[in-house]
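There's a structure below that I have some questions on.
After this line comes chain A, so read on.
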Amino acid sequence: MLSKVPLPQQFDRLIVTGGIVTSVFVILILTILLILKFVGFISYTEVFFWLISSGMIIGALASVFLKNIVHAVFSLLAPLLGIVAIYLFLGSEFLALAQLLIYGGGVVILLLFALMMTDVQDNPVVIDGSQKPVGFIIAVLIGFVLLYSIFTADIEIATPSSLSLADLGSNIFTQFLIPFLLLGILLDIALTGALLNGKKHKNLQSSDSDE
Partner candidate 1 sequence: MNEIDGMLLVSLFLIPLLSAVFLMLVPSRERSFIIGFTGLSSFVMFIFSLYIFLSYDFSSTDQFQGIFAIPWVSDIGIIGLNGIQLKVGIDGIAAAMILLTGIVILAGTIVSWKITYRIKDFFILLYILVAGVFGTFAMLDLFFWFLLYETALLPMYLLIGVWGSTRKEYGAMKLMMMLVAGSILIFSAIFMIFTEAQLGSFDLELLATVDYNRNFQILVFPLIAIGCGTLGAMFPFHAWSPDGHASAPTAVSMLHAGVLMKLGAFGIIRLGFQLLPEGAAYWGPGLMFLGIVAALYGAVSALKQTDLKLMTGFSSISHMGYVFLGLGTYTVIGISGAVLQMFAHGVMTALFFLLIGAMYDQSHNRDIPNFSGLATKMPVWSIFFVIAGLASLGLPGLSGFVAELHIFIGVFQAYPIIGGLAVLTAAITATYLLRMFSTMFFGPVSSKWDKLNDMTYLERVSATILALSILFLGLWPSPWIDRIADSIQIGIPGALM
Partner candidate 2 sequence: MIPLENFLILSSILFCIGFYGVLSRKNAILILISVELMLAAVGINFVAFSSFYDTERYSGHIFALFVVAIAAAEVGLALGIIIRLFRERKTINIDEANELKW
């Protein structure tokens, strides 16, 4: 099974190609943002924000459009890590940390493991789906609805405030204690479920066939 893991030289190529593409995009976007800055539309902070955001968007697009599954999973890293920065912008260090650990560290690895176990090498290319165009139209329309409502909404001007870890902790363990405990139970159940589901158990199958 290990033989199916991507070989180091393929990693090199991936990193090199990805690096070149990324830096081209970064330079391009950075230029546009800086122009916007100097025209006076946005501030430096916003330049920084949109730089990260464009990275996230590009990563997301890549993960959705790339045909190679492994590439797609790796591209997911960009939005997941970008969110960490966004959370930091919003002043929530703990969430950023959690996001980094869980997504960057856990989820992607898990996905890669799953890829590994499901023998994706045999059919690395996703079969073309017939509902792609429809899906595209729907996605665009939903985007239109969302953006339209954002732009037409009367958003009260406010300043974001950062959330200290202590505040978060006290909130969770006082007001949201019960949901938090329930969440723990949920995770427990999910873990057990995943275990049972992934396990090869002969007797369950036989009882299935009985029914």
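Note that a residue touches a chain if its C-beta (ideal position, glycine included) is under 8 Å from a C-beta of that chain, and two chains touch if they have at least 3 such contacts; residues count from 1.
How these were chosen: all candidates are chains of the complex that A comes from, given by their letters.
Not measured: the values here are computed from a predicted model.
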Requested in this report: Using the touch rule from the top, find which candidate among 1 or 2 meets chain A in this complex.
Outcome: 2
Report task. Sort out for me which residues of chain A touch candidate 2 in the complex. Result -> 43, 45-46, 49-50, 53, 56-57, 60-61, 63-64, 69, 72-73, 76, 79-80, 83, 86-87, 89-92, 94-95, 98-99, 102-103, 106-107, 110-111, 113-115, 117-120, 123, 126-127, 129, 131-132, 134-136, 138-140, 142-143, 146-147, 150-151, 155-163, 167-168, 171-172, 175-176, 179, 183, 186-187, 190-191, 193-195, 197-198, 200
